[in-house]
Structure formats: C-alpha cells, structure tokens
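Let me give you the structure first, and then I'll get to my questions.
Right after this comes subunit A.
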Amino acid sequence: MNNETREEITESPPRDLAREQLLSMYRRMRLIRGFEDTAQRHFEAGEIAGFLHLSQGQEAVPVGTCAALRSDDYITSTHRGHGDVIAKGCEVKYMFAELYGRTTGYCKGKGGSMHIADFSQGIIGANAIVSGGLPIALGAALSIKLRGTDQVAVCFFGDGATAEGAFHEALNLSSLWQVPMIFVCQNNLYGLSQPWEKTAYECELPRRVSTYNIPAECVDGMDVIVVYQAVKKAVDRARAGGGPTFIEAKTYRFLGHYVGDPALYMPQEERDAWRKRDAILKLGRQLRTWEYITDEEDEQMDTDVETELAEGVKFARSSPIPEPEEALADLYVHFDHQGNPL
Partner candidate 1 sequence: MREITYRDALKEALREEMLRDGRVFVMGEDIADPFGSAYKVTLGLSPEFGTDRVIQTPISEEGFVGAGVGAALTGMRPVIELMYIDFATMAMDPIANQAAKLRYMSGGQAKVPLVIRTQGGPGRSSAAQHAQSLEAWFLHIPGLLVAMPSTPYDAKGLLKTAIRLDDPVMFIEQKLLYNTQGPVPEEEYTIPFGVADIKREGSDCTVVATSMAVVKALRAAELLEKEGISIEVVDPRTLFPLDIDTIVASVKKTSRLVVTHEAPERGGFAAEVVAQVADGAFGYIDAPIQRVCAPSVPPPFARNMEDYTMIDEHKIADRVRKLVRCEI
Partner candidate 2 sequence: MPFEITMPQLGLTMETGTVVEWLVKEGEQIAPGQEIVDVETDKSVVAVEARHGGTIARILVPPGQEVPVGTVLAVGVSPGESLPAEWQPDQPAMASTPAPKPVTQGTQTPATRAFSRTGPQQVSWKARRMAREAGLDLTGVNGSGPGGRIVAKDVAQALATPPVEEPAPARVSPVAAQLASTLGLDLQHVAGSGPEGQIRQNDVIAAAAAVIQGRAGPGPSPTPGPAQVAKTIPLTGVRGTVSRRMAVSGSTTARVTLLREVDASALIELRERFNARLQDTRISYNDILIRICAAVLREHPGVNARMGDGQIEWLDQVNVGLAVDTDQGLLVPVVHNADTLTIPQIAARSARLIEAVRSGRCLPDELTGGTFTITNLGMFRVEGFTPVINLPECCILGVGCFVRKPVVVDEHDTVAVRPMMALSLAFDHRVIDGAAAARFLDGIAQLIQDPLLLL
C-alpha cells in the first residue's frame, strides 16, 4: 500500500457507520477495483467479447450508495455498471461468467457487460442506452408508491445522461409524483470524449435540478463516507414519503471510455491529480488512522480479494458455453420466438 504524500486524516470516525460496515465498504471497493483490473486484463488477452466500459476510480460512489440500501431496494445501472452491481451484491464469479458468455452468468450469456441484472437483489437492469435507466427507475419508484411499500429506487447515471430528454422527463415526473427515487449522478466529467463543461450550459447540476423542485446536492465522489451519508439522508427521506432526491457525486474514471480508448481527450495532469485522490487509498488511510484495521489485516484482505477474483475467473472459464439454440429462448413468457404458445 502506497501511503506517501497524502493529507493527514484529522476527522474522527463517523458516528453513523460501524467498523464492520466500513471494512465491508473498503473490501467491496477493492473488489470492484480488482474486478475491473482483472476484466481489463482478460479482455486485452482476447478472452472477452464485445466492449468493456470500466470504472476504476469511481468505486466510492456505488459502494457508498449501496451501503445505504436494503437488498429489496431497486437500482438501475449503466454500461459502466460493474461497480454498481457488485456494490449492490453481485458475486464476481457470476459476473465473470456473464462476461465470458457462459450459461452460469447472471444473464446466461444473453446480456454481457452492459446488461448485468439480478432481479433477486433488486438490480433491475444495467442499460446500454444512455439515460435509458432513468424512466425505468422512475417506474420502479412509482410502483413502490402504488404498492405502498417503503422501498426506494436508485438510478445510477452519468453526466452524459443529463443532456437527454429522458433525464428531464424523469426529474419532472418524479417530482410531480413525489416518488421514492434517488438520482445518483456519477459525474466523471466526461461523456465519452465530451467534457462536462461542453455538455451543459448550467454546470452546477444541483442548481439545474432545483428547478424541478427536487432537493439536490453535490458531493465529493472520491470519499465513500461522504457519499454514504448523503445517500442515507436521501433514502430516509424517500422511505418516509418525502419524494425524490438528486445527488451529484463528482468522481473520475482512471481509464478511457472503453478498454482500448487511449483517452487523448483527458489531459495527463488532470488524470494524475485525480489518481492522487484515489478513494480506496483514502479509506485505507482513514481505517488505519482510526485503528479499524491493522497492516496484516489489510494485506490479508488484499489476498482474499485476489483469491476471490482468481477463483471467479476460473469458475467462468470452466463454465459451460451455451448451446447456440439458446439464442432463441427467453424472449417471451408465453410464446417461443416464432409465436408458438409455450
């Protein structure tokens, strides 16, 4: 662990987060980082098909958010959603299996990287259409309200989505309907190669969103505790019937848009500066400062995560490849793909 040149940790441990919760969040962020790194390696080795949109650097946002959620709360995610779904509870071995296109993957190999879903954990779909998940999360929140439960629906999306019509429709309707929806914007400052300042005339998202009469704040997305606290407040409000909340978490992706993107549009000094603000390293320092973890435990956690990842890959590679005819299945509940009743 590289601990040099970081600011001193002056704050005391948060009162609203137990040591176990913090350790769990720490491990989970490392698991996500490890998953992304591993997936990248295997993709570059030609073992994974399609595209990979990786989220190294952004781990604090999904982990902080999901730490505030129950398993029966809903999330929608995006093409850059591995971190979101792992944070919500997806196991890396089934995720690798999905990336490798095996029958044991979450979506039986039918979805791939951009469409991971696990309805048993409230993950109602990662969406490859930018802003596609916003109306769906809205619908899930509407459904909660109509059914009268105290679930909440979180929508993960990026800065790029704030330019789409669906973003505004979802804000408008969620406010009109006062549904238990939490908008979590992972603003990593780039929509593919388009910088944030060129995406919106009003760059202050909370100010823009406030015109929809939704409480909105901007938080440091590189601090998992800060993210957690903001989301927790929003979740509590939503469960109590207080309606939607908008949270912009400023974060950064350490890689380009997709694996293979040289990211020439991202200036090197900017990249270096954000690397220094690595949320995992920060939490690590905090935990050691608060004596919530020893160096040995830290190393052990590292090893555990490596092992979990390695076994995940092994599981994926030894999982069965689907029969080609599987391509015809699972389209309808009541019919086969040609319309014959099942």
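One rule holds for everything that comes next: contacts are C-beta pairs under 8 Å (C-beta built on N, C-alpha and C of every residue); 3 or more make two chains touch, one makes a residue touch a chain; residues count from 1.
Per the selection procedure, all candidates are chains of the complex that A comes from, given by their letters.
From a predicted model like this one, the values you see are computed outputs, not experimental measurements.
Peer 1: Which one of these touches subunit A in the complex: 1 or 2?
Peer 2: Result: candidate 1 touches subunit A.
Peer 1: Quick one: which bits of subunit A touch candidate 1 in the complex? Just the residue numbers, please.
Peer 2: 74, 76, 105-111, 115, 117-120, 124-125, 127, 129, 132, 134-144, 146-147, 153, 165-166, 169-170, 172-173, 176-177, 329-335, 337-341
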